[in-house]
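I'd like to ask some things about the structure below.
Here the complex is missing a single protein chain, while all its other protein chains stay put.
Then we have subunit A:
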Amino acid sequence: MEAGHSVPKSQPTVKSFAKTAAKGFNVHVNDKYYAAAFLGPSLLILGVFVFYPMVRTLYLSLFLTNNVGRPTVFVGLKNYVSLLTSAAYRASLTATGFYVVGVVVLTLALGILLAQATVQKLAGIQWFRTIFSATMGVSVSVAAIFWLFIFSPSVGLLDQIAAFFHLPVINWLTDPGWAMVAIIVSTVWMNLGFTFLILFGALQMVPPTLYEAADIEGASKRYQFWHVTLPMISPTLFFTATVTLIGAFKSFGLIDLMTAGGPNNATNLMVYQVYKDAFLTGNYGMASAESIILALVIALFTLLQFKFLEKRVTY
């Protein structure tokens, strides 16, 4: 009886299952329409403004372009070969590497330092917090004028100070070695406001109980920094490192306004070379090849970052 009852009982279950399945199929079809409706507009925009230009860049990089920018002669990978065998372009790659590492390391180090300094609750600390994040509100052109004034060879602030103390005067922007330093310093200064703000926020999120516990254990302040603070802010640190890295690869404004890639191509970073070939000399084939190389390099570095740094991130 029990079993006899159970059979007819299960029938509606099967039926309803089938019904649900049928319904589920319908919902599935509807889902497709919904998905298309929701994704369509953004896919269209991405397609027109991201995917098409990417494919077009790849296509152009295989051609020589004529004086109105049309691809006319197919040269295969010759643009890439001539770039990678040119000493000037390899120098540009090295300069970019140097610049990116310098900017990322200094931005993060100084950012943590400033955030750590202002996370204490002291009278008037708000004022410093505002000052340290203020560069976020400075436009690139204003920053460039500001730093040009500081680095100027005849009326510059730095060289006047140097002259006052009878120190040797440095040609900040006309000496190839120093020009790179000057550019890195200005970029780090520009980046610092944002990095400081993000890291400051992260530091405030670290539960004070952890420090109390560490204090009770008798851990030194330095030990606390390396073993409590850093692990706790590591996700934020990782985010900032990635964003700063990609931003550094794409730096353009300060370089254009301060050194224009000079002196002697010392600050001729990859993006600047793309700009020169595309917008000054109309050499679109070459510029496209350089863009592809730049995109690959950024992808590679970001990948490496995820592979090696993310392991050390504790979420």
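In this section, a contact is a pair of C-beta atoms (placed from the backbone, for glycine too) under 8 Å apart; a residue touches a chain by one contact, two chains touch by 3 or more; residues count from 1.
In this section, contacts and distances are computed from a predicted model.
Peer 1: Just by its UniProt name, which of "ABC transporter substrate-binding protein", "Nitrile hydratase subunit beta", "HTH-type transcriptional repressor YtrA" or "D-alanyl carrier protein" is the chain not shown in this complex?
Peer 2: "ABC transporter substrate-binding protein"
Peer 1: Who touches the missing chain here, A:Ala95, A:Ala143 or A:Leu173?
Peer 2: Among A:Ala95, A:Ala143 or A:Leu173, only A:Leu173 touches the chain that is not shown.
Peer 1: Which of these touches the unseen chain: A:Ser152, A:Gln224 or A:Gln305?
Peer 2: A:Ser152
Peer 1: Write down which of A:Asn30, A:Asn66 or A:Gln160 is the residue touching the left-out chain.
Peer 2: Counting the whole complex, the residue in contact with the absent chain is A:Asn66.
Peer 1: Touching the missing chain, which residues of subunit A?
Peer 2: Interface residues of subunit A facing the absent chain: 63-69, 72-73, 82, 86, 88, 148, 152-155, 171, 173-176, 258-260, 262-265, 276, 278-283, 285.
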